[in-house]
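My questions all concern the structure below.
As you look at this complex, bear in mind that one protein chain is not there, while each of the others sits in place.
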Amino acid sequence: MACGCSRELIYRPGLRHYYRPASNLPKEYNLNLTHVDYQRDQAIAVICLNQPDSGNTLSRQMALDLLSAASEAQNDPQVRAVVFSAHGPMFSFGGDLKEFRRFGTNSEQLVTVADRWHEAQHCLLTMPKPVVVGVNGIAAGGGVPMTLVGDIVLVDETARYRLAYTAAGLSPDGGSTWLLPRLIGLRRTQELIFENRELSAIEAVEWGLATRTVPQGTALKTAIALAHTFAKGPTQAFASARQMLHASFGNDFMTQTALETREIGANMTGRDGQEGLEAFINKRAPVFSGSQ
Amino acid sequence: MACGCSRELIYRPGLRHYYRPASNLPKEYNLNLTHVDYQRDQAIAVICLNQPDSGNTLSRQMALDLLSAASEAQNDPQVRAVVFSAHGPMFSFGGDLKEFRRFGTNSEQLVTVADRWHEAQHCLLTMPKPVVVGVNGIAAGGGVPMTLVGDIVLVDETARYRLAYTAAGLSPDGGSTWLLPRLIGLRRTQELIFENRELSAIEAVEWGLATRTVPQGTALKTAIALAHTFAKGPTQAFASARQMLHASFGNDFMTQTALETREIGANMTGRDGQEGLEAFINKRAPVFSGSQ
Partner (left out) sequence: MACGCSRELIYRPGLRHYYRPASNLPKEYNLNLTHVDYQRDQAIAVICLNQPDSGNTLSRQMALDLLSAASEAQNDPQVRAVVFSAHGPMFSFGGDLKEFRRFGTNSEQLVTVADRWHEAQHCLLTMPKPVVVGVNGIAAGGGVPMTLVGDIVLVDETARYRLAYTAAGLSPDGGSTWLLPRLIGLRRTQELIFENRELSAIEAVEWGLATRTVPQGTALKTAIALAHTFAKGPTQAFASARQMLHASFGNDFMTQTALETREIGANMTGRDGQEGLEAFINKRAPVFSGSQ
């Protein structure tokens, strides 16, 4: 399966539209997912981990379903914002260690699971549409980096985080070692990885893993409401911002500002930019279409 | 116009003096600025946005004047520290959207404004002299990245920040997407860009946009006093620090420490380093000349 968003976002002059919908998906494309719940609600897609009885653990099937769901959300032109959350009382306990144990000492199957999951993570992190994460409960192990791929991360005030990899003799994955240093700095990343310190929801906000807390039981609902707001926003400008933030640490200042110039030039002369200017000058609320 | 500081600072062995004063400026070089106030005060230059009646918005002329002023400050060998602030009650409301609307759907003029402004930002960020920013009031849109290019950023306790690009259908520029992730991390950068959250002066300090608050109405005055202090400092060592911090995220550890070795070697054997050692050992205050 092609995610369609696996190209890296380092600036290359003259190449603006990185995120092409994969054209090789049949129109009657059927998600047929068992481990992830995918719903389209008007202009948003809602992706929920859907194995609550087993703690929404990341198994082979969960990884495949996540990649399918993320790709569908990216490729559906009707979708202008995405929610990523989970059903049940917890977010995810991370890797399905019972399944991984059955893999034995041949790493091939584990590598396949990790690769597919990393494609799904990358797709959620870079698709040209805002992603709101609703952390409905405990996130452990690989559940932690799953919570990190959004632009806005809403966390249930009772949720907790624990990056328990080294407690099980494992090293972090899921993009933990890429995301955490850019979100919370090296020192706190080390504390999470080497000491498996548990974080409360409030600490997660203070440190920069999450954007803000929400009342108990409201993470999914609040994330959906916010995504509907984003879906009425300037989709192309949001896409530009996602692309540029993703590329930021790989670019020097002049390269990054050249990218900024190109993107603001395209956005300002596009439909939503023109609408934004008109609305600003006439002191009315803008009505964005999301088209270029 | 050549800024003279547009070269990137990634370490290249054997190449120490990146920042050469542009030699092609005539001696009688006349700034002749209308939108920016440029003053030299002993060994410091004071650059102030100077269109207070229109909110110090960034128009084409403002961008050109900023680049002229930044280049002059960089190239004047008498200048050993720079203040960047604004006249009037606000810092800057960002882009001159009325002018940009007149540009219509041809992005060429906007691109020119953005390019010149980005050169000015880069010049302020990388010139081999300390830059103190005084944020005298509200900074919105492109006014926000303008506040970020200094080594020390003093903010009026009543000032506020709002990165309002996406509210107008636009994507951020001015180096926002390069500077903010390095100052405050990805999560808070996303909150500013996607939700246009307003920040108070105190929050700006807590997050790392500004260094500290100053009493209402004193940002420019305090910035000038601090710049005079820096102008009596070890200019070459300050220049080394600026260069190395700018290059930091693009270098691996051994490359960065090779740069540190080269710079401390040059500084310690230079006049200010020798003076610093003498003063330290003799327990007196050093008198730095700023020369090599």
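Chains here go by letter, A and B, matching the order in which they are written, and residues are numbered from 1 within each.
Everything that follows uses one rule, which is that a residue touches a chain if its C-beta (ideal position, glycine included) is under 8 Å from a C-beta of that chain, and two chains touch if they have at least 3 such contacts.
Because the structure is predicted, anything quoted here is derived from the model rather than measured.
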{"item": "Chain not shown: contacting residue from B:S59, B:N136, B:T222 or B:N267", "value": "B:N267"}
{"item": "Hidden partner chain, touching residue among A:D37, A:D173 or A:E260", "value": "A:D173"}
{"item": "Residue among A:C48, A:I138 or A:I193 that touches the chain left out of view", "value": "A:I193"}
{"item": "Absent chain, residues of chain B that touch it", "value": "130, 151-153, 179, 182-185, 208-211, 230, 233-234, 236-238, 240-241, 244-245, 248-249, 251-254, 256-270, 272-281, 286, 288"}
{"item": "Absent-chain interface as seen on chain A, which is shown", "value": "6, 8-10, 97-98, 100-101, 103-107, 110-111, 114-115, 118, 121-122, 125-126, 165-178, 181-182, 185-191, 193-195, 246, 249-250"}
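Assume only the chains that are shown with their structure count from here on.
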{"item": "Rotation in the CA alignment of chain A with chain B, degrees, nearest 5", "value": "120"}
